[in-house]
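Let's look at chain A:
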Amino acid sequence: MSLILGLLLGLAALAGLGVVLSRDPRRQVMAMAANGLALTLLFFALQAPDVALSELTVGTAATPLLFLVTLAAVRMNRVRQRK
Partner candidate 1 sequence: MLTQLIPLVVVGPMAIAAALLALAHVLPRYVPDVIAIATALGLSAFCGLLGAYALNHGPLTYWFGGWTPGRGVVLGIGFGVDPASAALAAFVGLLFAAAFVFAWGYFDEVHAHFHVLMLLFLAAMVGFCLTRDLFNLFVWFEVMSVSAFALTAYQLETPSLSGALNFTVTNSVAAFMMLGGVGLIYARAGVLDFEALGKVVAGAGHDPVIAGAFCLLAGALMIKGAILPFHFWLSDAHAVAPSPVSVIFSGAMVSVGLFALLKLALQVFGASADSRFLMHGLFIGLGCATSVVGGLMAWGQRHLKRMLAFSTIAHLGIMLIAVATLSATGVAGFLFYAVGHGLVKGALFMIMGILLATKASVDELDLKGLGKDIWPAGIAMGLGGLLLGGGPLGALDTGTRLVHAAAIAIGPLATAAIVLGSALTGAAVLRATGRIFLNLGPDPGDEAEAPSQKDQEKADRPLWLMLAPCLLLLLLAIVPVDGAKLIVARMAGVLASPRSADGAPPLPGTSLVLPCLSIGLAIIIALLDLFRERLPRPLVSATAGGTQIIFRGLKVLHSGLVGDYVVWIVIGLATFSIAFAFH
Partner candidate 2 sequence: MSPRTRLALLCLAGACLTVPIWKVAQALPPFGAPTGAYGPAVNALGPPLRHVSNMVSAVNFDFRGFDTLGEEFMLLCAVTGAVLLLRGTRGESLADKAGIIPGRPRERRADATILICRIFGPLTLVFGLYMALHATVTPGGGFQGGVVAASGLLMVYLGEGYETWRKLVRSRVLDVMEAGGALLFAMAGLSPMLTGAAFMQNVLPLGAFKDMLSGGLMLVENVGVGFAVAGGFAMLFLEFMEETRALKSETQE
């Protein structure tokens, strides 16, 4: 059991680093979804199902979606400004 927890903690640390190092916002959204998934697995291993469900819905689905829509709106602004 402690091996799985150790691995998941390491995975969470790496996923966090992945989000920070992916400088391009579009790629960062994918990294954030992966980070949300890594945290969800860690929370399930830490016997916290409520928090894992919440992290899954918010951290992996809702927040990356908001990022994607913001990026789409920003790109549309740029196209309009260039006109």
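Quick notes on this one:
What we mean here is this: contacts are C-beta pairs under 8 Å (C-beta built on N, C-alpha and C of every residue); 3 or more make two chains touch, one makes a residue touch a chain; residues count from 1.
A word on the picks: all candidates are chains of the complex that A comes from, given by their letters.
Here the structure is a predicted model, which is why all the values come from computation and not from measurement.
Only one entry among 1 or 2 touches chain A in this complex, and that entry is 2. Chain A meets candidate 2 in the complex at residues 2, 48-51, 53-54, 57-58, 61-62, 65-66, 69-70, 72-73, 75-76, 79-80.
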